[in-house]
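All protein chains of the complex are present and in place, except for one that has been dropped.
In this document, chain identifiers A and B correspond to the written order of the chains, with residue numbering beginning at 1 in each.
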Amino acid sequence: MSRKFLSGNEAFAEGIRLARPQVISAYPITPQTIVVERLSEMVEDGSLSAEYVHVESEHSALSCAIGASAAGARAFTATSSQGLLYMAECLYYASGGRFPIVMMNADRSTALPWNIYGDQRDSLSQLDSGWIQAYAENAQEALDLALMSYKIAENKDVSTPFMANLDGFVLTHTYEPVDIPDREQADKFLPPYETDNRIDFENPKNMAFSAGPDTNYIFKFKEHEGVLAARDVIAETEKEFAEIFGRKYTGLVENYLTEDADYILVTLGSIAGLCRETADKLRAEGIKAGVVRIRYMRPFPHREIAEALKNAKAYGVLEKDISFGSEGTVYTNVNSALKKADVNIKGYNFIGGLGGRNISASDIEDIFDGISKGTSNVNFIGIGGDSNG
Amino acid sequence: MRPYVRDKKTFSQSEVPENTCFEAGYLVSVNSGWRSIRPVIDNAKCVGCQQCYLYCPDGVISINDKKAAIDYDFCKGCGICAKICRLNAIRMESER
Partner (left out) sequence: MANTADSISREEYFYGHKACAGCGGSLAVRAALKVLGKNAVSVLPAGCMSAVGFNFPQLCFSNNSIISTFAGTASMLTGVEAGLRARGFKDFTAVGFAGDGGTADIGIQALSGAIDRNDNIIYICYDNEAYMNTGIQKSGLTPFGAKTTTTPAGKNIHGNIRPKKNMFEIAAAHDIPYAATASVGYIDDFIAKVRKASQIQGTKYIHVIAPCPTGWGVPVDETVNIAREVVDSGLWYLAEYENGEFKLNRKPKEFTSVADYLKKQGRFRHLSDEDIDIIIKSRDKKWEYIGKNFKFD
């Protein structure tokens, strides 16, 4: 093991080097660019043996990765924002074909207006694309996710592509000390990719075919079950990871002081740290605050969220996203989880960080204040409730 | 090996593949029903020049002992073979 001072992007690239992808399709977009730059350097210096393909667009980046995966190779690509939207067609293609590609997405605002800074509207708009979606909080988790992602995605019961999301700039460009696992240990943890879902010269295959109404729904059911199977596989993978590398992760969610909390804030990504600090401060003032950090939006932690929130008096969902004309998508998902589990407590949605707008400690204190005293259903930080009341 | 018709034609839920990857050249139906006319080879005229074999869009013509032979399971009756044959060794006949 070695320790380096790395940005989120660089840490993720280090994790990918350890995962030994055989084909990397690369197209630059801010704030993802550092990842493909570092990977090109690793290929150049021989520390990563991969076909590095300079594709001419994000659509081709993922289309190329799908082709490589269909050839039986481990494939990697990375994108952000407009790039993710440009390749959207291929997202559904990769998941429908059950190709366990890993893609890093630097979460970034979507145009218009143009903006390069971080919010999560890009990836959250693609929740239905059939990909596993993880959200990292810090650079270490980013590196570890890169390594774990292939093991989860390539599991035979899962066979689903994996999108690892890093908040643009706040995480992708922020430097932290990061532990880098040894190559031998990484190889022990992640064996080479084996699959039957590939081109085979001994027993030729027809792939990515059509399926009519008589079987199409069966393929879709199996795809759904594959993403659901990731629930257990993520737990198993994190257990094995902890045994080898010593770092423990907590599955689909990470709870902080939720057990006896009256007021719980549910969030995701890099903002969670500030939420926890705020909870600590409120606790010192006698307010029982807690935080749930969603680590995986797909498969969605229905049970885990209901379990964490069931004894609270009220909760809030803080997200860098808005589904226009409705509410934040994370809020919708959380509410569904609670409804199914018969948890009937007051909930409020807080939309913040759009276009990279800072979310301050006092913003989060205000959010907890709103949760405890009651506020509008959907609140834009710095503006107030929407006209839906 | 050319694709061929298999015995197993329908797939239950458990038999449907987990992914979109399946045995190549797996056929469950023929195309003979498309045809209103069929090509018939006149073996007395056919010299096995293979032009019909080369130009058949469906690949249903093979050459055996220097004579053209047609797989009527998959011939759609387009008639390109009859048009291409310079010896008029193929005529199109109405399907009864």
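Keep this in mind: contacts are C-beta pairs under 8 Å (C-beta built on N, C-alpha and C of every residue); 3 or more make two chains touch, one makes a residue touch a chain.
Model, not experiment: these values are computed from the prediction.
Only one residue in the set A:Pro28, A:Gly72 or A:Gly251 touches the chain that does not appear here, and it is A:Gly72.
For the chain missing from the display, the contacting residue among A:Leu6, A:Val23 or A:Ala186 is A:Val23, taking the whole complex into account.
Residue in contact with the omitted chain (choice from A:Val55, A:Ile244 or A:Leu274): A:Val55.
Mapped onto chain A, the interface with the missing chain covers residues 22-23, 25, 50-51, 53-57, 59-61, 63-73, 75, 89-90, 93, 199-201, 204-212, 215.
Residues of chain B in touch with the missing chain: 1-6, 9, 11, 20, 22-31, 34, 49-51, 53-59, 62-63, 74, 76-80, 82-84.
The rule we apply is simple: only the chains that are shown with their structure count from here on.
Per-chain Cα centroids separate chain A from chain B by 51 Å. The touching residues of chain B, counted against chain A in their complex, run 11, 13, 16-26.
The touching residues of chain A, counted against chain B in their complex, run 96-98, 159, 196-198, 203-209, 211, 215, 218-219, 221-222, 226.
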